[in-house]
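Note that this complex is displayed minus one protein chain, with the remaining chains in position.
For chain A:
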Amino acid sequence: MLRNRVSKLAATTMGGVLLMAAAACGGGDDTTTGATAGASSAPAEAGGGAKVGLAYDIGGRGDGSFNDAAAKGLDQAVSELKVEKKELEATAGETDAQKEERLRLLANGGYNPVIAVGFAYSGSVAKVAKEFPDVKFAIVDDDAAKGDNISNLMFAEEQGSFLVGAAAALKSEKGNIGFVGGVDVPLIHKFEAGFEAGAKAVKPDIKIQSKYLTQPPDFGGFGDPAKGKTAAQGMYDAGADVVYQAAGGSGAGVFEAAKAAKASAIGVDSDQAALPAYADFKDVIITSMIKKVDVAVFDFLKNFTTGTVKPGPTVYDLKAGGVDYSTTGGKIDDIKPKIDEYKQKIIGGEISVPTS
(Lines give C-alpha, C1' and ligand atoms only; values in the text may rest on other atoms or scores of the structure.)
Protein backbone atom coordinates (compact mmCIF):
# COMPACT_ATOMS: atom_id res chain seq x y z
CA MET A 1 0.00 0.00 0.00
CA LEU A 2 2.82 2.34 0.83
CA ARG A 3 4.46 1.49 -2.42
CA ASN A 4 1.33 2.70 -4.13
CA ARG A 5 1.21 5.82 -2.08
CA VAL A 6 4.84 6.59 -2.70
CA SER A 7 4.61 6.02 -6.42
CA LYS A 8 1.50 8.15 -6.57
CA LEU A 9 3.33 10.85 -4.71
CA ALA A 10 6.27 10.53 -7.02
CA ALA A 11 3.99 10.80 -10.04
CA THR A 12 2.33 13.92 -8.66
CA THR A 13 5.67 15.44 -7.89
CA MET A 14 7.00 14.71 -11.34
CA GLY A 15 3.83 16.09 -12.85
CA GLY A 16 4.21 19.24 -10.82
CA VAL A 17 7.83 19.66 -11.77
CA LEU A 18 7.03 19.22 -15.45
CA LEU A 19 4.22 21.71 -15.16
CA MET A 20 6.46 24.25 -13.54
CA ALA A 21 9.12 23.65 -16.15
CA ALA A 22 6.61 24.07 -18.97
CA ALA A 23 5.29 27.25 -17.44
CA ALA A 24 8.83 28.45 -17.03
CA CYS A 25 9.60 27.93 -20.72
CA GLY A 26 6.44 29.77 -21.70
CA GLY A 27 7.37 32.83 -19.72
CA GLY A 28 10.88 33.19 -21.05
CA ASP A 29 10.12 35.56 -23.91
CA ASP A 30 8.74 38.24 -21.66
CA THR A 31 11.94 40.21 -21.41
CA THR A 32 11.14 43.86 -21.73
CA THR A 33 13.58 46.33 -20.38
CA GLY A 34 12.44 49.50 -18.75
CA ALA A 35 13.86 51.95 -21.22
CA THR A 36 12.04 50.59 -24.24
CA ALA A 37 8.75 49.81 -22.55
CA GLY A 38 8.54 53.28 -21.11
CA ALA A 39 8.13 54.82 -24.51
CA SER A 40 5.09 52.70 -25.32
CA SER A 41 2.98 54.01 -22.48
CA ALA A 42 1.98 57.42 -23.70
CA PRO A 43 0.71 59.78 -21.01
CA ALA A 44 -3.03 59.55 -20.66
CA GLU A 45 -3.56 63.27 -20.35
CA ALA A 46 -7.20 62.82 -21.32
CA GLY A 47 -8.25 62.51 -17.70
CA GLY A 48 -10.58 59.67 -16.71
CA GLY A 49 -9.33 56.16 -17.27
CA ALA A 50 -5.79 56.88 -16.13
CA LYS A 51 -4.21 53.92 -14.37
CA VAL A 52 -2.59 55.08 -11.15
CA GLY A 53 0.14 53.02 -9.52
CA LEU A 54 0.87 53.69 -5.87
CA ALA A 55 3.72 52.22 -3.83
CA TYR A 56 3.33 52.36 -0.06
CA ASP A 57 5.95 52.72 2.61
CA ILE A 58 6.28 49.99 5.24
CA GLY A 59 2.99 49.59 7.07
CA GLY A 60 0.90 50.04 3.97
CA ARG A 61 -2.81 50.72 3.80
CA GLY A 62 -4.36 50.40 7.23
CA ASP A 63 -1.61 51.94 9.35
CA GLY A 64 -4.09 54.55 10.67
CA SER A 65 -1.60 57.27 9.89
CA PHE A 66 0.68 58.27 7.05
CA ASN A 67 0.02 55.52 4.46
CA ASP A 68 -3.69 55.66 5.14
CA ALA A 69 -3.70 59.36 4.36
CA ALA A 70 -2.19 58.62 0.95
CA ALA A 71 -4.72 55.84 0.44
CA LYS A 72 -7.53 58.27 1.24
CA GLY A 73 -6.37 60.67 -1.47
CA LEU A 74 -6.13 57.81 -3.93
CA ASP A 75 -9.61 56.53 -3.10
CA GLN A 76 -11.02 60.01 -3.55
CA ALA A 77 -9.40 60.20 -6.97
CA VAL A 78 -10.85 56.80 -7.90
CA SER A 79 -14.36 57.93 -7.08
CA GLU A 80 -14.17 61.52 -8.29
CA LEU A 81 -11.74 61.43 -11.17
CA LYS A 82 -12.63 57.91 -12.34
CA VAL A 83 -9.06 56.69 -12.39
CA GLU A 84 -8.06 53.06 -11.94
CA LYS A 85 -5.68 52.15 -9.13
CA LYS A 86 -3.07 49.55 -8.29
CA GLU A 87 -1.41 49.54 -4.90
CA LEU A 88 1.80 47.73 -4.00
CA GLU A 89 3.20 47.42 -0.49
CA ALA A 90 6.74 47.37 0.83
CA THR A 91 8.26 44.60 2.91
CA ALA A 92 10.38 45.28 5.97
CA GLY A 93 14.13 45.33 5.53
CA GLU A 94 14.15 45.56 1.74
CA THR A 95 16.91 47.17 -0.32
CA ASP A 96 16.55 49.85 -2.98
CA ALA A 97 16.53 47.07 -5.60
CA GLN A 98 13.13 45.88 -4.40
CA LYS A 99 11.77 49.43 -4.30
CA GLU A 100 13.02 50.10 -7.82
CA GLU A 101 11.48 46.87 -9.02
CA ARG A 102 8.14 47.84 -7.49
CA LEU A 103 8.10 51.18 -9.32
CA ARG A 104 9.38 49.58 -12.51
CA LEU A 105 6.68 46.90 -12.48
CA LEU A 106 4.05 49.61 -12.13
CA ALA A 107 5.51 51.82 -14.88
CA ASN A 108 6.09 48.83 -17.10
CA GLY A 109 2.55 47.59 -16.54
CA GLY A 110 1.17 50.78 -18.04
CA TYR A 111 0.51 52.58 -14.77
CA ASN A 112 0.89 56.32 -15.21
CA PRO A 113 1.22 58.28 -12.98
CA VAL A 114 3.17 56.40 -10.32
CA ILE A 115 3.13 57.67 -6.74
CA ALA A 116 5.75 56.66 -4.17
CA VAL A 117 4.79 57.21 -0.54
CA GLY A 118 7.68 58.06 1.77
CA PHE A 119 11.22 59.38 1.59
CA ALA A 120 12.59 55.83 1.49
CA TYR A 121 11.76 55.82 -2.22
CA SER A 122 14.02 58.78 -2.96
CA GLY A 123 16.84 56.92 -4.70
CA SER A 124 14.58 54.47 -6.48
CA VAL A 125 12.24 57.12 -7.88
CA ALA A 126 15.18 59.13 -9.21
CA LYS A 127 16.51 56.05 -10.97
CA VAL A 128 13.28 54.57 -12.36
CA ALA A 129 11.91 57.95 -13.48
CA LYS A 130 14.90 58.24 -15.80
CA GLU A 131 14.05 54.90 -17.39
CA PHE A 132 10.46 55.94 -18.05
CA PRO A 133 10.59 59.55 -19.26
CA ASP A 134 6.93 59.50 -20.36
CA VAL A 135 5.56 58.38 -17.01
CA LYS A 136 4.87 60.98 -14.34
CA PHE A 137 6.18 60.18 -10.88
CA ALA A 138 5.33 61.73 -7.54
CA ILE A 139 7.10 61.18 -4.26
CA VAL A 140 5.80 62.19 -0.84
CA ASP A 141 8.17 63.68 1.77
CA ASP A 142 11.27 63.88 -0.39
CA ASP A 143 12.86 66.63 -2.45
CA ALA A 144 16.18 64.91 -3.14
CA ALA A 145 14.86 62.98 -6.15
CA LYS A 146 14.94 65.43 -9.04
CA GLY A 147 13.77 65.04 -12.62
CA ASP A 148 11.52 66.50 -15.33
CA ASN A 149 8.89 63.87 -14.58
CA ILE A 150 9.16 63.86 -10.79
CA SER A 151 6.86 65.89 -8.56
CA ASN A 152 7.96 66.20 -4.95
CA LEU A 153 5.11 66.54 -2.51
CA MET A 154 6.61 68.21 0.57
CA PHE A 155 5.04 69.22 3.86
CA ALA A 156 5.92 71.86 6.41
CA GLU A 157 5.37 69.53 9.37
CA GLU A 158 7.21 71.97 11.64
CA GLN A 159 4.58 74.66 11.05
CA GLY A 160 1.68 72.44 12.01
CA SER A 161 3.66 71.13 14.96
CA PHE A 162 4.32 74.71 16.08
CA LEU A 163 0.59 75.27 16.44
CA VAL A 164 -0.04 72.12 18.47
CA GLY A 165 3.06 72.97 20.53
CA ALA A 166 1.48 76.30 21.36
CA ALA A 167 -1.78 74.52 22.17
CA ALA A 168 0.06 72.11 24.48
CA ALA A 169 1.75 74.95 26.35
CA LEU A 170 -1.50 76.89 26.67
CA LYS A 171 -3.35 73.82 27.94
CA SER A 172 -0.65 72.52 30.27
CA GLU A 173 -1.30 73.36 33.90
CA LYS A 174 1.95 71.92 35.22
CA GLY A 175 4.21 73.64 32.69
CA ASN A 176 5.49 70.24 31.66
CA ILE A 177 4.79 68.63 28.27
CA GLY A 178 6.16 65.71 26.23
CA PHE A 179 6.99 64.64 22.69
CA VAL A 180 7.05 60.99 21.55
CA GLY A 181 8.70 60.40 18.17
CA GLY A 182 8.34 57.05 16.40
CA VAL A 183 11.82 56.68 14.94
CA ASP A 184 14.80 58.97 15.43
CA VAL A 185 14.99 60.22 11.82
CA PRO A 186 15.33 63.73 10.37
CA LEU A 187 11.69 63.79 9.22
CA ILE A 188 10.42 63.31 12.76
CA HIS A 189 12.94 65.85 14.06
CA LYS A 190 10.91 68.43 12.12
CA PHE A 191 7.83 67.57 14.18
CA GLU A 192 9.81 67.86 17.39
CA ALA A 193 11.50 71.15 16.44
CA GLY A 194 8.19 72.79 15.53
CA PHE A 195 6.48 71.52 18.65
CA GLU A 196 9.25 72.81 20.86
CA ALA A 197 9.33 76.21 19.17
CA GLY A 198 5.56 76.56 19.49
CA ALA A 199 5.56 75.65 23.16
CA LYS A 200 8.42 78.01 23.96
CA ALA A 201 6.75 80.83 22.05
CA VAL A 202 3.93 80.60 24.58
CA LYS A 203 5.98 79.87 27.68
CA PRO A 204 9.76 80.24 27.30
CA ASP A 205 10.58 78.30 30.49
CA ILE A 206 8.29 75.31 29.79
CA LYS A 207 9.72 71.87 30.48
CA ILE A 208 9.64 69.60 27.43
CA GLN A 209 10.38 65.87 27.70
CA SER A 210 11.28 64.15 24.47
CA LYS A 211 11.73 60.52 23.51
CA TYR A 212 12.15 58.49 20.33
CA LEU A 213 10.90 54.91 20.43
CA THR A 214 13.50 53.29 18.17
CA GLN A 215 16.71 54.15 16.39
CA PRO A 216 17.06 53.57 12.64
CA PRO A 217 17.40 51.21 10.86
CA ASP A 218 14.89 49.77 13.31
CA PHE A 219 11.64 51.33 12.06
CA GLY A 220 9.58 49.35 14.55
CA GLY A 221 8.88 52.57 16.45
CA PHE A 222 6.22 53.46 13.88
CA GLY A 223 4.17 50.38 14.67
CA ASP A 224 4.62 49.43 18.31
CA PRO A 225 1.83 50.73 20.59
CA ALA A 226 3.41 49.01 23.64
CA LYS A 227 6.57 51.10 23.27
CA GLY A 228 4.51 54.25 22.78
CA LYS A 229 2.54 53.51 25.93
CA THR A 230 5.64 52.95 28.07
CA ALA A 231 7.30 56.12 26.82
CA ALA A 232 4.23 58.27 27.38
CA GLN A 233 3.54 56.72 30.78
CA GLY A 234 7.06 57.70 31.84
CA MET A 235 6.40 61.28 30.77
CA TYR A 236 3.08 61.55 32.58
CA ASP A 237 4.69 60.02 35.68
CA ALA A 238 7.45 62.61 35.46
CA GLY A 239 4.94 65.42 35.57
CA ALA A 240 3.83 66.03 32.00
CA ASP A 241 0.15 66.64 31.36
CA VAL A 242 0.12 66.95 27.54
CA VAL A 243 2.04 64.63 25.19
CA TYR A 244 2.32 65.05 21.41
CA GLN A 245 3.01 61.90 19.42
CA ALA A 246 4.49 61.64 15.93
CA ALA A 247 4.78 57.88 16.02
CA GLY A 248 2.47 56.38 13.39
CA GLY A 249 0.87 53.20 14.69
CA SER A 250 2.59 53.52 18.07
CA GLY A 251 0.43 56.57 18.76
CA ALA A 252 -2.41 54.38 20.03
CA GLY A 253 -0.19 53.45 22.98
CA VAL A 254 0.41 57.11 23.79
CA PHE A 255 -3.35 57.71 23.84
CA GLU A 256 -3.81 54.70 26.09
CA ALA A 257 -1.27 56.07 28.55
CA ALA A 258 -2.96 59.47 28.45
CA LYS A 259 -6.29 57.89 29.26
CA ALA A 260 -4.80 55.91 32.16
CA ALA A 261 -3.09 59.04 33.53
CA LYS A 262 -6.26 61.12 33.00
CA ALA A 263 -4.09 63.55 31.04
CA SER A 264 -4.14 64.88 27.49
CA ALA A 265 -2.51 63.87 24.22
CA ILE A 266 -2.11 65.36 20.76
CA GLY A 267 -2.57 63.34 17.58
CA VAL A 268 -0.72 63.46 14.29
CA ASP A 269 -1.15 63.17 10.50
CA SER A 270 -4.95 62.73 10.54
CA ASP A 271 -7.63 64.28 12.73
CA GLN A 272 -7.27 61.36 15.07
CA ALA A 273 -10.04 62.36 17.50
CA ALA A 274 -12.44 61.89 14.59
CA LEU A 275 -11.10 58.48 13.49
CA PRO A 276 -13.32 55.50 14.34
CA ALA A 277 -10.19 53.51 15.19
CA TYR A 278 -9.40 55.90 18.03
CA ALA A 279 -12.98 56.36 19.26
CA ASP A 280 -11.97 55.06 22.70
CA PHE A 281 -9.48 57.87 23.12
CA LYS A 282 -11.34 60.81 21.67
CA ASP A 283 -11.71 62.30 25.15
CA VAL A 284 -7.97 62.61 25.68
CA ILE A 285 -7.01 63.84 22.18
CA ILE A 286 -7.28 67.59 22.53
CA THR A 287 -6.11 68.33 18.99
CA SER A 288 -4.14 66.77 16.10
CA MET A 289 -1.47 68.10 13.79
CA ILE A 290 -2.96 67.34 10.40
CA LYS A 291 -0.65 66.56 7.51
CA LYS A 292 -2.80 66.41 4.42
CA VAL A 293 -1.06 63.74 2.39
CA ASP A 294 -4.49 62.88 0.99
CA VAL A 295 -4.90 66.39 -0.38
CA ALA A 296 -1.43 66.32 -1.92
CA VAL A 297 -2.05 62.95 -3.57
CA PHE A 298 -5.47 64.00 -4.83
CA ASP A 299 -4.18 67.34 -6.13
CA PHE A 300 -1.40 65.61 -7.99
CA LEU A 301 -3.83 63.17 -9.60
CA LYS A 302 -6.22 65.96 -10.46
CA ASN A 303 -3.43 67.91 -12.10
CA PHE A 304 -2.49 64.79 -13.96
CA THR A 305 -5.98 64.36 -15.41
CA THR A 306 -5.99 67.97 -16.55
CA GLY A 307 -2.45 67.77 -17.89
CA THR A 308 -1.05 70.37 -15.51
CA VAL A 309 1.41 68.32 -13.47
CA LYS A 310 4.28 70.45 -12.22
CA PRO A 311 7.66 68.80 -11.74
CA GLY A 312 9.78 69.66 -8.71
CA PRO A 313 8.76 70.40 -5.15
CA THR A 314 5.32 71.58 -4.11
CA VAL A 315 5.37 72.59 -0.46
CA TYR A 316 2.18 71.98 1.47
CA ASP A 317 2.53 74.41 4.35
CA LEU A 318 0.11 76.37 6.52
CA LYS A 319 -0.41 78.91 3.80
CA ALA A 320 -1.37 76.26 1.25
CA GLY A 321 -3.51 74.45 3.81
CA GLY A 322 -1.28 71.38 3.61
CA VAL A 323 -0.79 71.23 7.37
CA ASP A 324 -3.15 72.39 10.08
CA TYR A 325 -4.51 71.63 13.54
CA SER A 326 -7.86 70.07 14.36
CA THR A 327 -10.56 71.23 16.74
CA THR A 328 -12.71 68.09 16.84
CA GLY A 329 -14.17 67.63 20.32
CA GLY A 330 -14.01 71.33 21.15
CA LYS A 331 -11.28 70.88 23.74
CA ILE A 332 -9.20 73.82 22.56
CA ASP A 333 -11.98 76.18 21.57
CA ASP A 334 -11.00 78.52 24.40
CA ILE A 335 -7.48 79.01 23.07
CA LYS A 336 -8.35 78.90 19.38
CA PRO A 337 -7.99 82.67 18.84
CA LYS A 338 -4.45 82.55 20.24
CA ILE A 339 -3.45 79.63 18.03
CA ASP A 340 -4.96 81.28 14.99
CA GLU A 341 -2.92 84.34 15.81
CA TYR A 342 0.26 82.25 15.64
CA LYS A 343 -1.04 80.69 12.45
CA GLN A 344 -1.41 84.08 10.80
CA LYS A 345 2.06 85.11 11.98
CA ILE A 346 3.60 82.00 10.42
CA ILE A 347 1.64 82.48 7.19
CA GLY A 348 2.65 86.12 7.11
CA GLY A 349 6.30 85.20 7.63
CA GLU A 350 6.50 87.00 10.97
CA ILE A 351 7.44 83.75 12.68
CA SER A 352 9.78 81.38 10.95
CA VAL A 353 9.69 77.89 12.42
CA PRO A 354 12.94 75.91 12.76
CA THR A 355 13.10 72.48 11.14
CA SER A 356 15.65 70.83 13.38
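We take it that a contact is a pair of C-beta atoms (placed from the backbone, for glycine too) under 8 Å apart; a residue touches a chain by one contact, two chains touch by 3 or more; residues count from 1.
Just so we're on the same page, contacts and distances are computed from a predicted model.
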(request) Would you kindly match the missing chain to its UniProt protein name, picking from "Deoxyribose-phosphate aldolase", "Decaprenylphospho-beta-D-ribofuranose 2-oxidase", "3-oxoacyl-[acyl-carrier-protein] synthase II" or "ABC transporter permease"? (result) "ABC transporter permease"
(request) Give the residue, chosen from A:E80, A:E94, A:D148 or A:D280, that touches the chain omitted from the document. (result) A:E94
(message) Even though one chain is hidden, which residues of chain A still touch it in the full complex?
(response) 1-3, 9, 12-13, 16, 20, 23-28, 30-31, 33, 35, 86-89, 91-98, 101-102, 105, 109, 119-120, 122-123, 141-145, 184-187, 214-218
